[in-house]
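Now for subunit A:
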Amino acid sequence: MSYDYSKYLRKGKIPHIWCPGCGYGIIMKSMIRAIDSIGWEKDDVVMTSGIGCASRLPGYVDFNTLHTTHGRSLAFATGVKVANPKLNVIAMGGDGDMTAIGGNHFIHACRRNINITCFVFNNFIYGMTGGQYSPTTPKGSRATTAPFGNSDNQFDIAQLAIGAGATFVARTTTYHAVPMEKLMKQAFEHKGFSIVEIIAGCPTGYGRKNKLASPAGMIEWQKEHSVAIAQWEKMSEEEKAGKFPIGVLHDVEKPEYVEAYDANVGLS
Partner candidate 1 sequence: MAKQVKFLQGNEAVCEGALYAGCRFYAGYPITPSTEVAEILAARLPKLGGRFIQMEDELAAMAATLGGSIAGKKSLTATSGPGMSLKMENLGYGYLTEIPCVIVNVMRGGPSTGLPTGPGQSDVMQARWGTHGDHPCIALTPSTVQEQLNETVRAFNLAEKYRMPVILLTDEIIGHMREAVEMPEPGDLTVIDRKRPTCDPKDYLPYKPEADGVAPMADFGSGYRYHITGLNHLPDGFPSNDGKLAQADEIRQQKKVDDHYDEIVVVDEMMCDDAEILIFAFGSTARSAKEAVQMARAEGIKVGLFRPLTIWPFPDKHLLKYKGKVKRVIVPEMNLGQTALEVERVLKGSPEVEGIFQIDSEPINPITILNKIKGGK
Partner candidate 2 sequence: MARHQIRLSGSGGQGMITAGIILAAGASVLEGKKAIQSQSYGPEARGGASKAEVIISDEEIYYPKVMAPDVLVALTQEAADKYSKDLVDGGILILDDLMVKTAPKGNWKVYMMPIIRTAAEKVGKAMVANVVTLGALNEICGFVKPETLEKAVLSRVPKGTEELNKNAINAGIELAKAAKAL
């Protein structure tokens, strides 16, 4: 056996509620390994989430876990972190949770550069409510509320985060289970607001509507369409079409929010 997850799983909570082939279980496992590798005490870890499939994750893991309201996980997380900066705070949510209803909290958490790690599980759809289009559903894709194909433009979550001032932005996929773990660890180590966007398959809500019925097929799709950032930067626009870069997309240093606040107001 390569890894024993049981130390971090709450007893009796597995199997989880996610559908067969849902990529979120893969993300949870990478996240557990990443937390283990950074060596944080379980008592010092706070995990917050919003509403949706992704946001069910904290219920399964043995930390201080806060399953909040739709879109608000970063706002709750900010309160926790500012009130007790010693805690290691991880906020998570899906694409709809973080960038539609929670979009304002998302960009402002980026702007503040507060030392929270945020995971956005991007499966291109609202899964829990049954497959409605989200801000990341590709144009033309089908969703229960886009029976003629989605006419909306998409958010690029990583670019949104960079634009809003996040200091560490990475993207990965559920195909890349081990690189995902490494990126997550890097995000934890980064001082400031860090984001990892994880492209994941939703066979039930997205796959069935878009002729990507097999969970393994969705993972293969991620492998085929993702390009390591180093290689991406050498590609022509034509070659980039339909693909997306993965890896560390942005990594800069800026003063961390609580430290800067404390220094500014004379708290030490």
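In picking the candidates, the idea was that all candidates are chains of the complex that A comes from, given by their letters.
Here is the rule we use: a contact is a pair of C-beta atoms (placed from the backbone, for glycine too) under 8 Å apart; a residue touches a chain by one contact, two chains touch by 3 or more; residues count from 1.
All values reported here derive from a predicted model rather than from experimental measurement.
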Options 1 or 2 - which one, within this complex, touches subunit A: 1
Complex contacts: residues of subunit A adjacent to candidate 1: 10, 13, 42-44, 46, 48, 51, 58-59, 62-69, 72, 75-84, 86-87, 104-105, 107-108, 258, 261-262, 265-267
